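The complex appears here without one of its protein chains, the remainder shown in place.
Note that the chains take the letters A and B in the order they are written out, and that residue 1 is the start of every chain.
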Amino acid sequence: MSITIENLHKHFGAYKALDNINLEVNSGELLALLGPSGCGKTSLLRIIGGMELADSGKLLFHGEDVQQRDARERNVGFVFQHYALFRHMTVFENVAFGLRVKPKKERPNEVEIKRRVHELLCLVQLDFLHDRYPAQLSGGQRQRIALARALAVEPKILLLDEPFGALDAQVRKELRRWLRRLHDELHITSIFVTHDQEEALEVADRVVVMNKGRIEQVGTPDEVYASPATPFVYQFIGNVNLFHSRDHAPWTEQHGDAVAYVRPHDIDISRTAQDNTALPVEVKLVRAIGSVVRVEVATNGSSELIAIELSRERFDTAPLLLGDKVFIRPRQFRVFATGDQHELSAT
Amino acid sequence: MAQFRAHSVLPGFNLALGFTLLYLSLIVLIPLSSLFFKTAELGFGGFWDVVTSERVVASLRVTFLTSLAAALVNTFFGLVVAWVLVRYSFPGKRIVDALVDLPFALPTAVAGITLATLYAPNGWLGQYFATYDIKIAYTPLGIVVALTFIGLPFVVRTVQPVLADVEAEVEEAAASLGAGRWDVFRRVIFPAIYPALLTGFALAFARAIGEYGSVIFIAGNMPYISEIAPLLIVAKLEQYDYAGATAIAVAMLLISFALLLGINALQWWTSRRGAR
Partner (left out) sequence: MSTQTNRKISTQESLAVTLLLVGIALAYLLLFLGLPLLAVFVEAFKKGWALYWAALQEPDAWSAIKLTFIAAAIAVPANLVFGVAAAWAIAKFEFKGKSLLITLIDLPFAVSPVVSGLVYVLLFGAQGWFGPWLQAHDIKLIFAVPGIVLATIFVTFPFIARELIPLMQAQGKEEEEAAVSLGASGWQTFWRVTLPNIKWGLLYGVILCNARAMGEFGAVSVVSGHVRGMTNTMPLHVEILYNEYNAVAAFAVASLLALLAVVTLVVKSLVEWQARGQGVRLQN
């Protein structure tokens, strides 16, 4: 089922949680809402799920306005950040809940409920835990049970609020891949909220980057990483070096008061100045981290460090030493007028 | 109206809040407001005449002084009891712990007749005091005994959880810096539990001021000496002097309110000092 959001606004008191949101979610895609805490991503998810009401704007499921529809009538599966499993019910009863509360006419019989629940528990690979209570499960297991519970009512849309937020790093990575595989199997239109860029880029079909209640960019993971639409996206996704026009005129002069954004791996280092746009710098730090070598350099008299990433191979062809005087030049960069990035802080 | 409450998917807000407000108004607010309307009928002059009459002033003095004494006794011993229950283990501790709540569970009239019997000059305990010519039952001292019983759980129950939450590490840190046990208590533990202790004191004090059932049996109820204000209210009611009874009730409420406000201010002041 597709979702259309038009001119959506939401205030909490004087605080603007959502400011004119327009978004199209395609049927069957896995979409990530990415942004720092307080950017409005969870509010947007809760509005789609019917947990909150928008102040104004349209929300359409498959072309049909659902704003007036109760949460329970939207046919949306919601996975809560802290799972919200019913603590007094077994895993089985948790998953069966959505089936048991159906109106009598639609309610499957006990045999059917049993079959469906076990099917779902097998799907999340936790059938052996069916008689445990939530308190007896690990975080990752709770997460998967919460998902099975949401899927039990066969939702047309699946919403996940920070699905991996409360898990430790190792489990996160595993579950991430597992969710992607599961989505490929089920093809339910799914939206998940996250503040972790790596998670969004790895799992989602498309990423919506949000900041301060606005959408900064919508695109595939590759698009938002390779061609960020705004300074915010540049800074939020991946690492970036900022070159102000007043300090590094060569790259930004034609733009007036502006800032050039350059990824650390988009910078070339050479011993000699190829042309007059190259910047003379001194090597301040060299550190090999696995297959990547991280080099930090500074221009003459500046304490601001510029981060550069080189592949190990490339580094080995021309090794650098602390204190070396070299020249750097960006292969690829984007320039934004200074006024546009007043809300940003440097990486 | 839209700003009155935040949206929620959960139903039943109007029903639940509506019923709550209706029930609250019918059972509590409207009846209590009658106190002030009745006092207003009396006028300020009439009110002042009632509450400054010699017998009323004496009863208020007895009430507040005995309540203060009982609350102080309970603050000291309550702290010791809480300390013992949190820090030490001994056989039967769970039973002792449960027994602390007895004054909440035992009807006050039962406590009253029992304490009166125990502390009467010929009672189990009263006879020992009688040999030293100390009368407890039927004197203000008896009132203090009854109010001590009534207020016993408050300090224990407010201090207990706070004391349990004082981290052992903090004490160990203080000890490792060379503080002796008494220093650790005075400088580390006591400041942490002081607000709870004050709360417990305030609760015990407030409860004692209003207490009636347990006191009247042991007090002897002699006007000017051992007559408490709640008893005077009942006496006025029995003479159908509604206005007089109400005036005393309002005076009691105002004085306790002022006292609690003072205690709250003190607590606020000390907690701010602690935060700095």
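Criterion: a contact is a pair of C-beta atoms (placed from the backbone, for glycine too) under 8 Å apart; a residue touches a chain by one contact, two chains touch by 3 or more.
Note that the structure is predicted; figures quoted are calculated from it, not measured.
Chemist: Who touches the missing chain here, B:A175, B:A192 or B:I263?
Modeler: B:A175
Chemist: Of the residues B:L29, B:M222 or B:L261, I need the one that contacts the missing chain.
Modeler: Among B:L29, B:M222 or B:L261, only B:L29 touches the chain that is not shown.
Chemist: Of the residues listed, B:V100, B:A130, B:A192 or B:I263, which one is in contact with the missing chain?
Modeler: With B:V100, B:A130, B:A192 or B:I263 as choices, the missing chain is touched by B:V100.
Chemist: Would you write out the residues of chain A that touch the absent chain, in ascending order?
Modeler: Its contact residues with the unshown chain are 49-51, 70-72, 76-78, 80, 82, 84-89, 97-98, 101-102, 135, 149-150, 152-153.
Chemist: Identify the residues of chain B touching the omitted chain, counting contacts across the whole complex.
Modeler: Residues of chain B in contact with the hidden chain: 3-6, 8-13, 15-17, 19-21, 23-24, 27-32, 34-35, 38, 77, 80-81, 83-85, 88, 90, 94, 96, 98-115, 117-118, 124-125, 148-149, 152-153, 157, 168, 171-172, 175-176, 180-181, 184, 206, 209-213, 217, 230, 233-234, 237, 240, 242, 245-246, 249, 252-253, 256.
One rule holds in what follows: only the chains that are shown with their structure count from here on.
Chemist: Using the touch rule from the top, collect the residues of chain B that touch chain A in their complex.
Modeler: Interface residues on chain B, with respect to chain A: 6-9.
Chemist: So in the complex, the part of chain A that touches chain B is made up of which residues?
Modeler: So the residues of chain A touching chain B come out as 12, 50-53, 70-72.
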